[in-house]
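First the structure, then my questions, so here it is.
Below is a slice of the complex: some chains, not all, each in place.
Chain naming follows the written order as A and B, and within any one chain the residues start at number 1.
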Amino acid sequence: MSTPKVAVIMGSDSDFEVVKKCLIALERFDIEYEVQVISAHRNPQKIFEYAATAEERGIEVIIGAAGKAAHLPGIIAGITPLPVIGIPIQTSFQGGLDSLLSIVQMPSGVPVATMAVNGAENAGILAAQMLSIKYPEIRKKMKAFKILLNDEVIAKNEKIQEIL
Amino acid sequence: MSTPKVAVIMGSDSDFEVVKKCLIALERFDIEYEVQVISAHRNPQKIFEYAATAEERGIEVIIGAAGKAAHLPGIIAGITPLPVIGIPIQTSFQGGLDSLLSIVQMPSGVPVATMAVNGAENAGILAAQMLSIKYPEIRKKMKAFKILLNDEVIAKNEKIQEIL
């Protein structure tokens, strides 16, 4: 069994329902991953150590999911040289505007690749796209995936035509 | 000379113009302070060590000022048991809504006492109010300050009466 290429970190276990869609997306591209619940605010030492050692343990992309003052992905991005993807979790405050702004508005020097609110599936797909720069077999699967996306909508269109 | 009771941390030296008003407020109550520029994203190890040792060095209140994805005060609050005050710095994005939400929307367990956007003077006053719980001489000055605030507006009212 190969080592995980992607680390998926969530700030709270309550984010797991959303984050699952990210894991399914990674599995679609046969990408090994690990999942961790680490809070930037409750486990400050652990998040620091985790992020500082991720690269040497073979992780190539880190995905962080967090809500409200969603500091998790930004804090990880400050520590690791790896690309970091952020998933803003929906909240009851303006549909997650708090999570989105806390993740996307990073200062110069420390980017976080931000997804839509609750955009966990896309986080997995973007991780696959990043890895496809290096791994041709993932690129191949990505191309097949885009054909599948196209075909699915065409099938849905045919169903609508039948209803009308 | 006594040790500083208040630490004022800013995420960028460009925040200094705003933060100055906080220092002036602390001086008004004769409170010793130290000032540091430490970025949560560019100096992750330093901010971790600074926050972890602040209490043992005699700091009693920490003030953090930051803009955009303003993680600084929240990260400090995750590490230290001390009360942490956050100053959201104004940005060109909705007048600083990004800074405000990133600072105020902290998860349960880790509060940041959030001020208005650019509310640096109030951060100094709130620090004084916190310290006044322990130090009666600061409480005394706080009461005098409130009388002064009252008198200043009364004086301004008199000037307006003259203009009319």
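Here is the rule we use: a residue touches a chain if its C-beta (ideal position, glycine included) is under 8 Å from a C-beta of that chain, and two chains touch if they have at least 3 such contacts.
In this text, all values refer to a predicted model and were calculated from it rather than measured experimentally.
> With 2 identical chains placed here, what is the total number of copies in the full complex of this structure file?
8
By definition in this document, only the chains that are shown with their structure count from here on.
> Using Cα averages as centroids, what's the distance between chain A and chain B in whole Å?
34
> Using the touch definition from the top, list the residues of chain B that touch chain A in their complex.
11-12, 39-42, 44-45, 48, 51, 67-69, 71, 74-75, 77-79, 91, 93, 97-98, 101-107, 109-110
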